[in-house]
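Dumping the structure here so I can ask a few things about it.
Some chains omitted; the rest stay in position.
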Amino acid sequence: MAGMLSQPAITPPPPFLYRDIISRAIREDLNHGDITTSCIIPAGQRATAVIVAKEPCVVAGVFVAKECFLSLDSKAEFLTEAREGSRVEAGGLLLECRGDCACLLAGERVALNFLQRMCGTATLASRFAQAVSGTGCRVVDTRKTTPGLRILEKYAVRTGGCFNHRFDLSDGILIKDNHIAACGGSVKEAVSRARVNAPHGLRIEVEVSSLPELEDALDAGAEAVLLDNMDCTELEEAVRYARDRKPGIILEASGGVTLENVRDIAKTGVDIVSTGSLTHSARAVDLSMRINS
Amino acid sequence: MAGMLSQPAITPPPPFLYRDIISRAIREDLNHGDITTSCIIPAGQRATAVIVAKEPCVVAGVFVAKECFLSLDSKAEFLTEAREGSRVEAGGLLLECRGDCACLLAGERVALNFLQRMCGTATLASRFAQAVSGTGCRVVDTRKTTPGLRILEKYAVRTGGCFNHRFDLSDGILIKDNHIAACGGSVKEAVSRARVNAPHGLRIEVEVSSLPELEDALDAGAEAVLLDNMDCTELEEAVRYARDRKPGIILEASGGVTLENVRDIAKTGVDIVSTGSLTHSARAVDLSMRINS
Amino acid sequence: MAGMLSQPAITPPPPFLYRDIISRAIREDLNHGDITTSCIIPAGQRATAVIVAKEPCVVAGVFVAKECFLSLDSKAEFLTEAREGSRVEAGGLLLECRGDCACLLAGERVALNFLQRMCGTATLASRFAQAVSGTGCRVVDTRKTTPGLRILEKYAVRTGGCFNHRFDLSDGILIKDNHIAACGGSVKEAVSRARVNAPHGLRIEVEVSSLPELEDALDAGAEAVLLDNMDCTELEEAVRYARDRKPGIILEASGGVTLENVRDIAKTGVDIVSTGSLTHSARAVDLSMRINS
């Protein structure tokens, strides 16, 4: 897995895939109209809005904010925008937009709601990426994402310098304790069923929580192993054992990962550390929007 | 606003209003199928799943988890479930479900993704509610919710003992600095336009950040005032001034609210303290699901 | 409520909010294609269409008609269009459109179906507005709108010079006889429950049909009162009583309102007269479209 060390590419998903998410969010907040704005702001008035950071952060999701404003005012123009993945300091400008004043006001909250979450995730990811830097180990996310926002959150993770685990239940095989339990407790049986039925493009990964289970998984033909909730000593032992028996195997550590301990985990020799905190508990970044007529 | 002090009612929204949210979330995670499970678990195998808390929390969203499983297995049955709004300790049971094993496995992650966020919000809300208990002041949420999940998050806020601010741009008038700026800086003009055009059922609330602005707002006929980013000394002065001039006015404080300072803010005499942190930065509660065949 | 007397602003809702309504209407009428037109009119033929009034009316919804044609021919151009809210005589031009001939023919009926209803509502509203002119009382609509078309109909009401009551069940509190009945007959209990649970931005309005009920409502703390089905003598008495006890209270009269009696009702001193006839029984205006090749 030597090739896995570099930075991930920061390519936003195609608009085709997130436009509905934005439409729904605007509909949720706008309902039958922005009553305050429509009472106060005359039709046709134009304005400029700037979105600025009120604390340092890594930028992710400016294209989503733009799409929010474009949904309401298809002629909105963007004068300045921060580069995705760049670091912005407190007071830094993320986006400057000129358009219909009522539309800017109506889109403000939704645009910020997306942006502050995506920047929050990217910022946390950048700290994880930095924490393991140089160890040759990747930090990856999980499926513990916010329902409905996975494509944006997984993008934010990459933008911050971490990597993605499988996206959904269809594009990766991960045999967990519950599967094994449901399979009568036999790792061997579970792996062999997976080999018959799974498309050949998917590797078979098995979750284990002890050395004996690791041994079973390797016996059964696992191509990747998730070492769950082991401490660093156990991880080192597991890595040593697995590498001995099957040099090319992919090893992933998970469970109780924090910014504080991630480097130690990474140094046990695993290829990958996965943590749900990237997407389920990142703090929103504080952003604000100001209108200039 | 004396009547505002009691506990909010904990009534889940009608399923009609959140079923689509769940469907989309399942579709997002399931895509074209749970490849691991469909490879390993035979059709028709039945099992029992239990969801337990791995840390103390306030319960919110069990009905959402149930709906996740029912979407996949319309005959799933629920043997035990924690009461919404109740407190559960580490190890406590939130839900016990019997149904098709493959469906339980396929629905696990989505059910947990909803539940751990909703419980997280409710738990944080309960700490805020407790912090102001006895002061006669309410803590309310904002529109800084997760795009697409507002109805569930606002419910979780109530479940934890806090209250809701307006739900969306249609059901409340809040004239903020940006509106006033766009209106040529005149609070008076903004309020008077709102009075002409707004339905009579909506109160007119105005955001101010200084005493002179408060004075303007009261002059203009504001029926509620949001005191933004004032410290406790300023708040006390503002409350005194406003109550003198217009006894029935509703006063809301916002900006920089934390669990640490919320009681002091409440004690300044405002009716309401609002904080976005309830919905944008609550930490997910750690939950897990175990399958028993 | 002195500020309530002016004309409402005529701002069409953002296209984001009505595009789906138009799409569905076109799909309903077009189904798998305009078989007559596609059999007869060659692809690529261009034409000009004019929509004219066959009777005097107030214009509302030209933007909807335009969107109908644009849905089918994104390059359609509009050469002339009547101003929203303006009065057009028999023979007057509402819209002149140049585009693909087959698209104009296919869109004709749907465009007219919207336009003749919206103009019908605006025309009726303008007669109501004129009837109360100078009394300082507003005529407002109700939720008795055509299912699926509320946003357009409420807009047409404003275009004709009347005002909107609450839009939906979420953006206004109106405690009606059925609520009070379900609440054990106690207005007091109903109002006090509403005060605990409702967002602070919503006024609490209570429906009453007699003076004793009005007294109860005021005792309970109602902030607005709907005087239902009272004749003018009763209304005058109710207004006098309520203004004495609570000067700022908002008073609304409803029930059996017609163009003939609305001025008398307005002169009883109520702030608002509401009538469902604006939206549920307005006669469609007679319009026709002519194609010029």
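The first chain written gets the first letter, and so on, giving A, B and C; residue counts start at 1 in each chain.
What we mean here is this: a residue touches a chain if its C-beta (ideal position, glycine included) is under 8 Å from a C-beta of that chain, and two chains touch if they have at least 3 such contacts.
Predicted model only: the values in this text are computed from it and were never measured.
Participant: Full complex copy number, with 3 in place?
Facilitator: Every protein chain is the same sequence, and the full complex holds 6 of them.
Methods note: only the chains that are shown with their structure count from here on.
Participant: Touch graph of the chains shown: is it line, ring, star, complete or other?
Facilitator: If you draw each chain as a dot and join those that touch, every dot ends up joined to every other.
Participant: Central chain, going by Cα centroids?
Facilitator: It is chain B that sits nearest the middle.
Participant: Between subunit A and subunit C, tell me the centre distance in angstrom, where each centre is the average of that chain's C-alpha atoms.
Facilitator: 45
Participant: Quick check: how many Å separate the C-alpha centres of subunit B and subunit C?
Facilitator: 33
Participant: What is the distance in Å between the mean C-alpha positions of subunit A and subunit B?
Facilitator: It comes to 23 Å between the two C-alpha centres.
Participant: Which residues belonging to subunit C are in contact with no fewer than two other chains?
Facilitator: Each of 9, 167-168, 170-171 in subunit C touches at least two other chains.
Participant: Along subunit A, where are the residues that touch subunit C in the complex?
Facilitator: Touching subunit C: residues 23, 26-27, 30-33, 35, 38-39, 42-43, 71-72, 103, 106 of subunit A.
Participant: Any idea which subunit A residues touch subunit B in the complex?
Facilitator: These residues of subunit A touch subunit B: 21-22, 24-25, 28-41, 45, 47, 101, 105-106, 108-110, 112-114, 116-117, 120, 143-150, 167-176, 178-179, 181-184, 190, 193-194, 196-199, 202, 276, 280-281, 283-284, 289-293.
Participant: Which positions of subunit B touch subunit C when the two form their complex?
Facilitator: Going through subunit B, the ones touching subunit C are 1, 3-9, 140, 163-168, 170-174, 192, 195-197, 199-203, 205, 221, 224, 250, 252, 271-272.
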